[in-house]
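What follows is part of the complex, with its chains left where they were.
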Amino acid sequence: MSQKQQLIEKVIEAWQALQQQAPLVQCITNSVANNYVANILLAAGASPAMIDNPFEAADFTKICAALSINIGTPTTEQTQAMLISAETAQQQQRPWVLDPVGYGSILKWRSETVDQLLKFQPTIIRGNASEISTLAGSQVQSKGVDSTLNSHDVYAQAKSLLQHTECVAISGESDYIISKQLDMVIKVNGGCHLQPKITATGCALGALTAAYHAVTNSTIAALAAHIHFAIAGKLAYEHAQTVGSFNVAFLDYIHMLDDNLIQQYVDIEIL
Amino acid sequence: MSQKQQLIEKVIEAWQALQQQAPLVQCITNSVANNYVANILLAAGASPAMIDNPFEAADFTKICAALSINIGTPTTEQTQAMLISAETAQQQQRPWVLDPVGYGSILKWRSETVDQLLKFQPTIIRGNASEISTLAGSQVQSKGVDSTLNSHDVYAQAKSLLQHTECVAISGESDYIISKQLDMVIKVNGGCHLQPKITATGCALGALTAAYHAVTNSTIAALAAHIHFAIAGKLAYEHAQTVGSFNVAFLDYIHMLDDNLIQQYVDIEIL
């Protein structure tokens, strides 16, 4: 069996484990994304809980199976919760995913929070090309929270982030998974051009990565989540080509994914 | 006319009153649920307003027709608003519904708030089986905010909560309405297995219970809201069997419910 087919087998096993275990995933996410993130995680098979206050954060992180932190619309209390939960996750060896939405020189406050969060060693960092590039040290000017860079142009540079984490995932027209463990970059093709037209798809992808990480290692978790989204996006677009209807169909296919659809539609390349 | 048919008549009258009065319902709910809750209440015929800050809470509770408090993702300011509005509701004899999301030993902060809120005598308490069982004194370990218990196994125990409230509603595969006034337990059948796959359906059910409570007594309000959801869920599932499409159809049927559909599809048992 080829290395690629071995990865696909592990992705299918991760999907099966997600269905069987329905892991409890703590999501600290932004006010734009939280309903959508919860629905994506429920549809995918996980059990999300949006515990984002500093008074319950530590206790909850101790019992969750994985943690997702997304810095989209931070408040003071939420920022406190992020720091507490990230520290708790590191102490308790819970897998956790950091999504540094809008990281850069304009949004200094959140960027300082992200810098602090990095000290607690997220097991996976996930972002768009602008965010990952800036986090890796470039002086990029992103456009608000949307990327101005191509994921392909960023992945080599993103390897420097492996000092902070086991795995980096960059979303874009194609996605790139950079694995420290396997010393490998995997390209994930699929999805559709309407996905950036729906807010919080990136946020949901980060949370789904955390959900998979509750049942498998960082590389397979990132790969499985991105394949899950890529296939659901591709099939949804075959079903509906307008943005509102596509969004409904996308949730349908996030839920309907199974072993056969993964095997049939997965499109990855080892670089 | 049988006792059961009498209840159904009153539910139909409550639905009619909801359409005619479009009562103003103050909702203090969580950040995952608020858009969904507002859309469900608008579709059902009510007029929701999400006033959840402590600076306006008292004034607004005085003019609303009913209050819904859901403890899902509390902040400090929102918690203050909950306490102010609950106290105001009790003083002004406004009907109010408490939804103790995630009540239990892990989420201590919100559970303490719930304990304080109970002093203001919610007219209805609504929750899933784990929450209601824990609130009634059991040492249950729920899974985040999702239930690990069956509603059927909990309703006998839940009667102890009638010291705090007139009515307890437990949602699950079947729902149970426990009425102090009628000294009766009513089982509501219907709905579909996809509903727990959509986040905030329980939260919306609590808010709809408050909306009905603006136009009728606690028992009929809880019964009407649960029947409304059970029928809409059943009919939506006949129309759409995938989670995204089901969710759209569910909102359609929440809006399309009428006297005839209630009479035709209602499925309740007096226990």
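For clarity, chains are labelled A and B in written order, and residue numbers in each chain start from 1.
Here is the rule we use: a residue touches a chain if its C-beta (ideal position, glycine included) is under 8 Å from a C-beta of that chain, and two chains touch if they have at least 3 such contacts.
What you see is a predicted model, and the numbers here were worked out from it, not measured in a lab.
Shown chains number 2; the total number of identical copies in the complete complex of this file is 3.
The rule we apply is simple: only the chains that are shown with their structure count from here on.
Superposition on CA atoms relates chain A and chain B by a rotation of 120 degrees, given as a multiple of 5. Distance between chain A and chain B, defined via averaged C-alpha coordinates, is recorded as 33 Å.
Remark: chain B residues 30-33, 35-36, 72-76, 102, 106-110, 143-146, 196-200, 242-245, 247-248 touch chain A in the complex. Only residues 24, 26, 31, 34-35, 38-39, 42-43, 47-53, 55-56, 59-60, 63-64, 75, 77, 247-252, 255-256 of chain A touch chain B when the two sit together in their complex.
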